[in-house]
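With one protein chain removed, the remaining protein chains of the complex are shown where they sit.
Order of writing sets the chain letters: A and B. Residues in each chain are counted from 1.
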Amino acid sequence: MEIMGILSFLVSFAIMASIYAIFALGLNVQWGYTGLLNFGIAGFFAIGAYTSALVTTPLPTGPLADYVRQAIGLNQPFLVGVIAAAIVCGILAALIGLLTLRLRAGYLAICTIGIAESIRIFFNNEPWLANGPQGLVGLPQPLRHLVPPAYYNFLYLGIVLAFLLLIYFALERGIRSPWGRVLRAIREDEVMADADGKNIFLFKLQALVVGAMIMGVAGALYAHFTAAIQPGLFTPMFGTFIIWTMLTVGGTGNNKGAILGAFLVWALWSWSTYFILKVVPPGLETRAPFIRYILIGLVLVIVLLRRPRGIIGEERYVSKF
Amino acid sequence: MQILKVENVISGYGAMEVLHGISIEVEKGKIVSVIGPNGAGKTTLLNTIFGILRPRKGKILFKGEDISGFPPQRLVRMGIGYVPQQPDNIFPTLTVDENLEMGGFILNEDLRPRKEQVYELFPDIADRRRSRAGDLSGGMRQMLAIGRALMLEPELLLLDEPSTGLAPSLVDALFERIKMLNERGMSILLVEQNAYQALELSDWAYVLEGGEKKAEGAAKDLLEDKEIGRLYLGRR
Partner (left out) sequence: MPSLIVSGIILGSILTLGTIGLTLIWGVLDLFNCAHGDQMTIGAYIALATVALFSRMGILQGRVGPFSFSWGLLVAFIPAMVISAILAILIDQWCYKPLRERGIPMIVGFIISIGVAFLLRGMVYVIWGADYYFYSKGVRPTITGLPLGITLRTDEIFIMVVAWGLLALIYLFIMKTKMGKALRAMADNPTLAGITGIDTERMTIWVWAIAGALIAVAGILWGIEAQLRPEMGWLFLLPLFAAVILGGQGSFTGALVGSMILGIVQQVSTAWLLPTYKPAVAFMVMVLTLLLRPQGIFGRR
């Protein structure tokens, strides 16, 4: 049973790392390819998770209705939830893009920060929407009936990996297509890309939307993994900043790098607490998790200053012109 | 004596090479123009001389000394003044007076005598010395921009398209002042789109196109040259 314990732990780790890898891929489309600064990933994370949750659970009835309140409850299957998450995130991204893409890059960044915070505050203070701070629990998990509960995570890992690989290969194709070429040209030098006569704005908008939809999928996958979500989860650190660190460490502009970065940084994040707890003096255990703030902050700053391209670095794409 | 000598300079921005080996000279006490169409590299040339860009190859000599790649802060102390293009050549929220003070920032003396000299040369802005520079008209902003550079009494003045956006009568007035500065001994390197008036003002001129020197000669010769006239001065 020792082995089961270790395997279980590894599987949980791999699920979270893979979900984060999907987030990193989404960010890579926005920042790595197109140079768009999305610092509100936590917002898309939350919207993706909540949309899927609200779509896949039924409206509470009977005595349950006294404890749980939701705005909608469509009781649809898992896949519908995931797709809905992607679509709603896409729409949100389109709105944000229409507002800010014509302005300088910094404005997009600050606006996304603001939107993510506003979303979190909104969900927290409007209980009619999704049960406020208590959040939603008991979210359905797909194909639960297929395996005994002890082994369910293995199955879920398979599901997550399927999504990850699907998205990875789709993006790898996409980046080598004419569409991808334009995105990369925009990041390199907007002026020269503009000279091509393409509509820069539309392409940036598309990149923002596509990236957001990917993030929506990841959010949904997270919701159904933990089967419980509440607004306090989607903090700037846990929902945005850690993903930026993952992409930066792994290799901006490189899909393999995104996945590598996700696994590395998630390992750092989840295992550092374990080691820190061993060395921290007694009585201060509550502060140990915050050491991760310092660690992750340091990692990001140092990587950006010393090796801004990340571990793998940007891929040189062979495009047929 | 050559106060400025640019030898075979190659320069550009990022991956782009804009100047492909340019050589020009400015004789002390003369007015030299560099004319040519848009995108010829005229501003790049001035930026490279003034240290905003490093030349990738070639040398720049000021009074015989190699100044290639020296930063602007150093060149300003050596006696070179630079007036960038409109509209970014003044400090808009500072007053006219304060703009001039900034021109003399590196000096530790009372700036009033120098300011009065500038106001004497440009009486129009003297009336407006307490106005915000951003509120001035185009012509006056240009005068202020030049005045700012004059605070350090440079030996060589670099002017980037001073006539841009100015009505022809204002251009005449401006160029008259530039002539006056030259008569007092200042060497001037002028980059201009307004080729005709620049040539009328100058002693010597270069024609730049596509980052290469296409022609050079005494300004009045170039004025009379039919080819130059057709290609660059819009004559039939």
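Going forward, a residue touches a chain if its C-beta (ideal position, glycine included) is under 8 Å from a C-beta of that chain, and two chains touch if they have at least 3 such contacts.
Fair warning: this is a prediction, and the values are worked out from it, not measured in the lab.
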Across A:M237, A:L264 or A:I311, the one contacting the chain not displayed is A:M237
Contact with the hidden chain, among A:F9, A:F169 or A:Y293, goes to A:Y293
Among B:L61, B:L94, B:A126 or B:L223, the residue in touch with the chain that has been omitted = B:L94
Residue list for subunit B contacting the dropped chain reads 50, 52, 72-73, 76-77, 82, 84, 88-94, 98, 101-103, 105-106, 134, 148, 152
On subunit A, the omitted chain is touched by residues 35, 37, 39, 99-100, 103, 105-107, 109-111, 113-115, 117-118, 121-122, 124-125, 236-237, 241, 244-245, 248, 284, 286-287, 290-298, 300-301, 304-305, 308
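Operating definition for what follows: only the chains that are shown with their structure count from here on.
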Compute the distance, rounded to whole Å, between the mean C-alpha positions of subunit A and subunit B.
-> 53
